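Every protein chain except one is present and positioned as in the full complex.
Right after this comes chain A.
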């Protein structure tokens, strides 16, 4: 069941540009939905619209099937982690976390226990008596997160709650938040520009770019079949290879070699082939060969960057082979997954497949 639904939402800031023109989305009850997109694409605005902190210029917002356009934030009972933390500077960490509970008349013992539990999970126990001014950015961010998770809310909105943590802490917090979500089963909308967070935590991912939803789906769906070249290049590290191929004598060719792609619309003269780095492997007997430029050693495997004709290309290799600059390497394409894009519309050509 959809617990949050946005229908034809338009948002324009006072005499500013239009952020959303006709945005439609629905968030399923109990899901951990991640909204991912580059900086400035409207993620925070979207979250604030759901929280009731921002009025829409058009369209409808339904929460639990009730039209809530005019319901103010304080009547929505939604917990939120603010991107800029919004901690009260005159309260200690413990007071900040427990403040909402106290205002809603919770018992002292209950507040204390909840704050204690949250602090343990967030590794903040040592800082409970400090003031925000004495905390690092990452610590403040965890306090902001703590303030949301002590609440008993049906919906949790989190605006980049881990963006300021170091890599190790971020990895632990990802697991903690996933566990917490599994425990509470509360609907969570989580905003990030970090695709690792999106891929690892989400039941459902919404990719947002320039105020337009590019794709909605599970991590798997989005990773294996990006709906357009933006999603293809945004999700995945390093991003999907996007190789231009054009028709020669009716066949799509790359580096002069025919590729055997079928079901391409007849009027398509060019197309873009999408290939994940792990779907390309080195081989001795391929007429398609790249020139190695840089090798990134990731430990378990390595990313070999280079050029194919004039186009950049990268593949993943886990064989510990030694590559050197200028070396020519034959390439083999894994043809199990078909991703082809129209260079004009940038959209995926749904029918086209490898033969």
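Everything below uses one rule, namely that a contact is a pair of C-beta atoms (placed from the backbone, for glycine too) under 8 Å apart; a residue touches a chain by one contact, two chains touch by 3 or more; residues count from 1.
The rule is simple: contacts and distances are computed from a predicted model.
For the omitted chain of this complex, the UniProt record lists the protein as "Sugar ABC transporterpermease", which is one of "Nitrite reductase [NAD(P)H]", "Ferrous iron transport protein B", "Sugar ABC transporterpermease" or "Acyl-CoA dehydrogenase family protein". Only one residue in the set A:9, A:25, A:41 or A:80 touches the chain that does not appear here, and it is A:80. Only one of A:53, A:184, A:212 or A:337 touches the chain withheld from this view, namely A:53. Listed here are the chain A residues that touch the chain not shown: 51-53, 72-75, 77-80, 82, 84, 86, 88-90, 99-100, 103-104, 147, 151.
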